[in-house]
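I'd like to ask you about the structure that follows.
Every protein chain except one is present and positioned as in the full complex.
Letters A, B and C name the chains as they come in the text, with residue numbers starting at 1 for each one.
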């Protein structure tokens, strides 16, 4: 047992860091450092830069154009990316759809779609949840009816993240009402430019537009856009969910957020003294830092166990998802709390880079302040999406504890 | 709305306090102040003193020999009793059995048993739980079969508190196996001197003997010891449980324990300075003090609502029971934590008054120290007995929230 | 010992409840939050006609002589209705401060006009780097030529944009952080040298940073005694905190009702999600938190009228700290139990949650008041 990275791994880290430092556009870095609004363009530009370097899909095997890195290398890359402030890659394309296509799609689909993802040509979004089907996903009702060489898709998806940017959407649709609800579900790839698709924005509690409702009105989808077998979609869906959760621990994101929290607490003054000197606030930071220290090791223990036993991730990812999402929330809450009264102003303009605050305000209201309260509000979603904490605990009690 | 006590109530408080100060035997007071082991004799002596003064049953109506005090008077008495360190009265006799007899028993039973309780002549214990019937009380199996002028009782009761001292036990027994389990239960009064009763002590986790198993082997119980109707015992049992919980808030006990906690924290030194000066420990005290401040008002709000609407207590006592038991546990835990390393020694002799510690030990190990760790262990029971916290939350969600 | 509202109080409660139900629906409230003013001038006029704006003032100033419990009653409904009007700033803190500390003529001229809704006040008592410390006053007040000159900056002054007058704490002697040497001044928002940088708040209200550049004031702009301004400001802020406690309790109750309804109506896996025991017990925890928080708000409301400042401070800080934690639990869990519906703008749940969060961060957060409570024996 040894927690030290090998010299090779340390060299790899240096190489990754040097690359990101050199290649990450300054404007993107500044935006992410200050927690400003990220644009699709930021993520696409970065994806293309990574692609040019052969790092477009670090978690994919090489035969699909990935870097074929092991779990530790991926961990190191993620840590450095987050620490420097490079944007995350599109998880829907790379972490969710990618593994499904690599495992269940036919050669033609793999050859067409996978390279376009790595090249940043296609932006994918997810069509899973429906108004009546959240935790109980299998009850979904969006229908796909065969008609000659295509499916006719009708229904409504919701809680769709960043679909307003998407070129494609992967959808769970009902192709049969026979048997258990799980048995009639298929996995379809749908071009967002297809006639009959309407995207309606949903405003989140922080006032931002991040998620959408998507309506399908007689949308024609070619049969060859079916992944795997008809009515076997539930298997692919669950496979995808497990992969979705692998990175929900968000260690890299959290380590960066912890650093930022300490910087804020050192800069914010309480009664003229740094907030970081207040034992009460320092204890709160210490508590979340300890959770994070533990989770980083728990995460690596899980990943290395998976690697040793050369199996795919199991229900243990629920542990990572629960803790990781809680830690993200705690860090955002403490960042907001660190502002004290300065957490009250709501300055949407402040989410843009070009914002110039009133000098009166600017004297005590730092450039990192505007997003913090909104981020705390927004991150309440992390214990709800990708399988709520309650669902994760059901998974643990049934699949791990056997209750 | 007004939180001040009326002049009459303040006068009443002074009168109560003066009486207890004057009449409470010094040895009993010392024992309770230092948290030493209480004897049956202590409680009986105190009960007789109260009785001579006409205060033997402060929560009973006058027509049954009680003081007929209102809820605020009872609250004041309980507060002063606990603060000065008078022992609690036997709750099984006065809080549990008493109300059942007054409400459901016949005149003969009332005339015989109630005065003996007030006079401290009979010590009652409870025969409810069985090895297989804890939270699911209605599944109890101890049987009572009619045979001429008596019942023949067979079975086993457990988690019986202080039954080793008892003259009588009130028992739930099964007199019928027809219909729902609740329908075949009867409420019997059994003389502990009856042949066929065996009391087996159970050692608690603190090493003390407080609870027992009680075995009934063909015990003959006269028919006239049946309370109310045969097979109607479940109604009486639930009525009793509600009354049992009324005082589970234990406000008086907790206020005394909080005072003691602050005294200990002021006396214990950390790195040469009073522990009370450590902001971290003081915060912990503050948190439990706030819970207690709130619960005292919540308790009075419930009691006064009940008084206004002249009804009996409902499911809202579950709120008091949950919070009250948690606060008792927190206070005991902090008292133990305040000792630091001195919480480690296990000195049973120290639970007696006559114990003289080794001078080496005595120089840093105060007389109040020996019971504290054991008390923390022991009070884990408060969230388990009288309806566990989980059961209380079921009651709240079903009977208050309608879920 | 009495926990009942008087008949007058219950009548007031019903009137206000009717008003909110009729004129202050969620949609109207969202419109108001987006408007330039940020609240409803019409509602303000109605409050005046209902007597709310003169509720805490003595009869001789046209008031109703209400006490802390009356304010609790109003603020609890202000929470339930997410009312945006500057009641706390103008009536409870501002008007209260005039009543408690101002000279007789000023009281006679201002309190009736506040009560009539003709005049609004805001309390400017915090500064950069002081966080929640009321003695952290760097803004200077210099007596010159029979009048005062104020210079400095006050931060995040709640409801300043709509206020006619600001009550400003400034340092007339001593160092930043000293309890003595703070004086209190009445400053017209339009006065020369006063500049505002206004913005909305995260919970829909309005606030501003206030710049004071050599602002000239008459001698009678001084409220109370020279150098003795801190304790009246502390008193006023404590009145405000008691009000915030009641507001939070109103929101907590409303959130619990909304969540309970959602648990009973939202179906997953073929049953209402309220059938799942884990959620039932969570809801039970929220109910317990609500009951305990209500008890603390009562303690704060009664303590707000206390003579003894130490007693008042301790009880009110304790209430703010306790309710801050209860509000956090209920707010976060109400959102969680609503699932995705809890994090969207179109349901009131997220607005209640955001308001609870901002209440905690206003007039001293949980940590600040926990310390103030635990430091007081």
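Basically, a residue touches a chain if its C-beta (ideal position, glycine included) is under 8 Å from a C-beta of that chain, and two chains touch if they have at least 3 such contacts.
Just so you know, these numbers come straight off a predicted model, no measurement behind them.
Residue C:281 is the one among C:281, C:338 or C:372 that touches the chain not shown. The residue from A:145, A:223 or A:297 that touches the chain not shown here is A:297. Taking the whole complex into account, chain C touches the unshown chain at residues 276-278, 280-281.
Interface with the hidden chain, as seen from chain A, comprises residues 1-6, 9, 72, 279, 282-283, 285-287, 289-291, 293-298, 300-301, 304-305, 308, 319, 322-323, 390, 392-394, 396-397, 400-403.
By the touch criterion stated above, the residues of chain B touching the omitted chain are 129, 132, 134-136, 139, 158-159, 202-205, 207, 268-272, 275, 278, 280-281, 336-337, 339-347, 358, 360-361, 363-365, 373-374, 376-378, 380-381, 383-385, 388-390, 393.
FYI, only the chains that are shown with their structure count from here on.
We define each chain's centre as the mean of its Cα atoms; on that basis chain A and chain B are separated by 53 Å.
Chain B and chain C have Cα centroids lying 43 Å from one another. Chain A and chain C have Cα centroids lying 38 Å from one another.
The set of chain B residues that touch two or more partner chains comprises 279, 283.
For chain C, residues touching at least two other chains, in rising order: 370-371.
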